[in-house]
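The structure follows.
And now, chain A:
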Amino acid sequence: MSILEVKGIKKSFGSTEVLKGIDFSLEKGEVIAIIGSSGSGKTTLLRCLNFLEFADEGTISVSGELLYDGAAEKVAKKKLKNNDKLLRKKRLHFGLVFQNFNLFPHKTVMANLLLAPSLQLKSDLRAAKRAEKQMDRALKKASTEEEKAEIKKLFAEKIKRDYKDAEELRAKAEETLRRVGLIDKRNNYPCQLSGGQQQRVAIARALVMNPDILCFDEPTSALDPELTGEVLKVIRELKDSDTTMIVVTHEMEFARDVADKVIYMADGVIEEAGTPEEVFLHPKSEKAKAFLTSRSNAAKGTDDLD
Partner candidate 1 sequence: MSFSEVTLQLLNGFGTTCLLFILTLVFAIPLGLIISFGSMTKFKPLRYLTRGFVWIIRGTPLMLQLFVVFYVPGMLFDTPIFATIENGRFVAALIAFVINYACYFSEIYRGGIESISKGQYEACAVLGMTKGQTFFHVVLPQVVKRIIPPMSNEIITLVKDTSLARVISVIDIVFAAETILSLRALMWPLFYAGAFYLVFNGLLTLLFGFVEKKMDYYKV
Partner candidate 2 sequence: MKRKILAIVLVLVLVLSCVAAFTACKSKKTDAEYILDKGTLICGITLYEPMNYFNNDGDLIGFDTEFAEAVAEKLGIEAKFQVIKWSSKEIELNSKYIDCIWNGFTVTEKRKENITFTQSYLNNTQCVVIKASNAALFANEEACAGKRAVAEAGSAGETAANELTTNVTPKGAQVDALTEVKSGTADFAVVDVVLANSMVGQGDYADLAIATGIQLESEEYAIGFRKGSDMAEKVNAVIADLLADGTLQTLAEKYGVAGQLIK
């Protein structure tokens, strides 16, 4: 079963149709690179997956579970938009790394990582306590072993949480910072870091939430060229540890090296999809050919300048 199944996503802003029906799927541990000129709808697609925008039509399923159905009633959609808890559950299947990092400037690196999960842990612990009490009461009433097992199974879902306690969460945050090579910066504020370091913190922050799929929205576009390398290196390492990722990028070389699948988007539709080899070396559509030619020319141009 695919970890992510996207079908027929359509999205309009006013009279402008930005996404005109997008289908694709992703296997666990796979990396998809989405390329295309600006205005082609790549970013909007990512935002729909993270529920920052709500698709007008189409479905999103993760591990077979239907997360979003564009055919649902208007009322149901509105309800979802205003329901923090429901939205959170759906959103946490995905992580998103922004072009502009969007770190919390008033928090240290460590606090940036811990803020959201520790808030969640607190409310999870409260909920677990309540559920345990309920379970104890139910167990007392239960007579047979089978009934007891049934009850335990029923409550297991409620008591489940990402981290056992604050200790475990902190250990995980430290381990993640080590992974992106910033453990010695844990007590610094974002303003004291370079752009590349800030983006690595943003990646670490997303990872601590244990998303099923990690999305990147042009993660190196806001960086000076000499800083893009360190970020791309981190993403490469994530691939090696089987992280499922969707990367919207302008770095063609990176897309070719790292991605298992490449999607080329133009004017809100997928023009070309396949292995890097298929898309980059044997593109079928005219648009894709033109785009890749202009890109490689541009790349040569900069090479010449160097």
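Here, a contact is a pair of C-beta atoms (placed from the backbone, for glycine too) under 8 Å apart; a residue touches a chain by one contact, two chains touch by 3 or more; residues count from 1.
How were these picked? Simply put, all candidates are chains of the complex that A comes from, given by their letters.
Only a predicted model underlies this, so the values are computations on that prediction, with no experimental measurement involved.
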For chain A, as assembled in this complex, the candidate in touch from 1 or 2: 1
In the complex with candidate 1, residue positions of chain A that touch it: 50-52, 84-85, 87-89, 91-92, 94-96, 98, 100, 102-106, 115-116, 119-120, 189-191, 205-206, 209
